[in-house]
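These notes are about the structure you will find just below.
A single protein chain has been omitted; all remaining protein chains appear in their positions.
Which chain is which? They are A and B, in the order written, and residues in each are numbered from 1.
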Amino acid sequence: MSAGAAEVTRRAFLGALAAAGVGYAAWPRKPRGREGVPAGRVVIEYWEKWTGIEGEALQAVVDRFNAMQDRIWVRRTAVSEILSKALVAIGGGDPPDVVGLFSFSVPQFAETRAAWPMEELEADFDGGKGVGVGAIDRGAYAPAVLRLLSHGGKQWAGVSSMYNLALYYNRAMFRAKGLDPDRPPRTVGELDEMAARLEERGPDGRVRVAGFSPRLPEWWPYFWPVMFGGRLYDAEGDRAVLTDEATVAAYSWVQATARRVGVEDGRDFAASFSRSFHSPQDPFISGKAAMIVQGPWIANFIARYSPGLDYGAAPVPVAEGLYDPDQPRGMLEADVLMVPRGCRHPAEAYAFVRWMQSREAQEDLARRHGKGSPLREVSPGFRAGHPNRVVAVHDAITASPAVLVLPQTRAWQAYADLMNGMFDAVWRGADVRRALGDVERRAQGLLDQAARLRAKRGGAGGGA
Amino acid sequence: MRAGAGHRGVAGSLRRAGLWALLAAVGVLYAAPLAWMVGVSLRSAEDAAAPGGGLLPRVRGVEGVEGVEGEGGLGAYARGVAAQGAANYGEVWSSPLADFPLYLKNSLVVTILSVAGAVVSSAIVAYGFGRLRWRGREAVFVVLLATLMIPQAVVVAPQYVLFKWLGWIGTFAPLWAPMWFGGAFSIFLLRQYYLTIPRELDEAARLDGCSHAGVFWRIILPLSGPALAAVAVLQFAACWNDFLGPMLFLNHQDDRTLAVGLHMYLTQHGGTPWNLVMAFSVMVVAPVVAVYVLARRFFVEGVGTEGLRE
Partner (left out) sequence: MSPGARDVLRGVAWISPWLVGFAVFTLGPAVLSAALSFCDYGLLDSAVWVGLDNYRELWGDPMFRVALRNTLVYASASAVLGAAVTLGVALLLERGLQGAALVRAIVFLPTLVPVVSACVCWMWLLNGRFGLVNQVLGWAGVEGPNWLGDARWAMGSLVVMSAWTIGGPVLVLGAAIRNVPRALYEAADLDGATGLRRFGAVTLPMVSPAVLFNGVMSVIWSLQVFGPPFIMTKGGPENATQVYAVYVYQNAFVYGRMGYACALAWVHVLATLVLTLGLLWVGKRVVYARGA
């Protein structure tokens, strides 16, 4: 009897659960993101990659735009894997109105005509008060930035933020080891020397504090040629450039560093930070790495998690003979805004992108992100009280004629991933020239393929 | 295996005790990850990210909670843990980053439609394979089994192209519509179960002038309760847990399902908020566990494997 009763209650419960589920599913629900949209506005979807405090910073800027005019409402969504999501959405015919991608996405989206060139969207759009009309002022950009946004003679994207990489160093640790905190390393030789002095090892001989590790952070294994004058890609000839002397020297230096620090030890040390970047356990923020190549956003995270950290920054050290204080070297990348073809509201999307290029929008976002401004001129108040106390270093790199820009080719993603494998092989002691040669050959194959397809399709979107 | 196997005096009892300990160990090992997940969901943010965490959640000075380690004994600790848990779960529910209630609704919509489709269509198709005799039946059935072998990677990319052509990208259709055409494993399961239903019942009904549809509706279906339940539970779990499908075929933030929402939480910058991630995870797992626990009796019966002998 009790078994039967249990059976009945069990079924009743299951039935109730099922009914509740169906009821919940059928009940109409307004998405949280759509709440609070004033009536009568055109809502545009903006996908952006930032989350956490950087996402909130962007939201503040978006809120400004929403508040200052009454025709458009921008709905920002934080999206992970944004590159593939964008491809899938655009390919599927259902893209957002504005998507925040990377500077290396520009060639891919331009050649496949997946985005609107800014020129074609510059029809008069009356966005109501404050939005403005007309073309984007291309002269306002720093020249390197404009290069990143263009392809085949047209501008395909607006910039959302721009950054370059510099050497951040811990001044307190410098002082503790008897180094001058105002004299960061200028050459690779000095870097190695200072790194050796700053390094601390535990009683078991393993690294506890790194002076400098090319494995930290793990995101740009392709960066090191910058320090030696390499350039990764020859845009004119559409050639991958990895076996020139500069690049070989760069990766030989990486290999030498591996040998000095200890191949396994260096790997283990870097691996222990794999998910901790930009958190309180970040190697630089937690004082486990004295010097690190990073972008300007790190200042934001330092301010949040370790405000007392006494840090400085300088352009990355370069090989002997390349040092020039007026032409610092670095790598420039940008986060860009594109308007995908097939989106619902291209005109309104363009209005938003255009406003984002204005000085007020860029400086607001840049300050909130700790970055420098991508525009040629900055307002007088921009640098004063900027949350990143070393933003001047980044600005100098942006303006430098010697700065390297990420390869502008649709094969870059695959090319970069190849560099990953090569970096590890070199770290473990593989023959540098051969490893680089392999990657160069393969990358060249990808580039050639892209070129063949470009020719088949009848030229890049927009000619040239 | 006989229950009394090995029951021979002291050696037998010792052996039995040893086996029991082994059983308990297996249970603990398999439950440990899930128990740990619940445990972390009750921790505070700093506790979740700190090294040397210890086994039990620590109660720190969470906003508004006065429980401090070492003070007040079990009662205060329990209250503190409960408060932390409530804070975490509440934050997940109301997070601006991931609209949990909406994702829950989306998951439910897709899952309910899929389960309904799978049960209905698989029952019908399994009848065709299991109850009707026709030339070529076995050959086609082998093809059906072979489709289980097709890696998802082969079809997901061109399926995307197909759905794009149908205009379904950005809607829920790619996730539930294919279920209405019968799933290979569900069909297999149901066919095996039908084989255990005596044919005399069919024949008696047919002699009385019942059509095949009648036999299906009046005889086979009512007797297939356990197998249908098994199909429903398995399909529910498969759908609820599906990650690749929603990630690829759903574009709008408003359409995301729970699995994708959890992935979003995980891939943030600035460190992963493990306590929130675990709370989200628990909330995603709970419904499936509930359904399984309630339907378990049906379910085990339904996966009869007598037909496995070829």
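One rule holds in what follows: a contact is a pair of C-beta atoms (placed from the backbone, for glycine too) under 8 Å apart; a residue touches a chain by one contact, two chains touch by 3 or more.
Predicted model, so just to flag it, every value in this text is computed and none were measured.
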Touched by the hidden chain, restricted to displayed chains = A, B
Among the options B:S13, B:S94 or B:Q152, which residue touches the chain absent from this view?
-> B:Q152
It is residues of chain B that touch the chain not shown, namely 1-3, 5-6, 16, 19-20, 22-24, 26-27, 30-34, 36-37, 40, 49-55, 121, 124-125, 127-129, 132-137, 140, 144, 147-155, 157-159, 161-162, 178, 180-182, 187, 212, 237, 240-241, 243-244, 248, 258-259, 262-263, 266, 274, 277-278, 281, 284-285, 288-289, 292-293, 296, 300, 303-306, 308-310
For chain A, which residues reach the chain that was dropped from this view?
-> 81, 83-84, 87-88, 90-91, 108-109, 112-114, 267-268, 271-272, 274-275, 410-411, 413-414, 417-418, 420-421, 424, 438, 442, 445, 449, 453, 456-457
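As a working rule, only the chains that are shown with their structure count from here on.
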Centroid distance [mean C-alpha coordinates] between chain B and chain A, Å = 37
Write out the stretch or stretches of chain B touching chain A in their complex.
-> 49, 96-97, 99, 101-102, 104-105, 108-109, 112, 160, 163-164, 167, 169-170, 247-249, 251-254, 263-264, 267-272, 287, 290-291, 294-295, 297
For the complex, which residues does chain A have touching chain B?
-> 7, 10, 13-14, 17, 21-22, 24-25, 27, 29, 31-34, 45, 50-55, 77-81, 85, 88-89, 91-96, 275-276, 278-281, 301
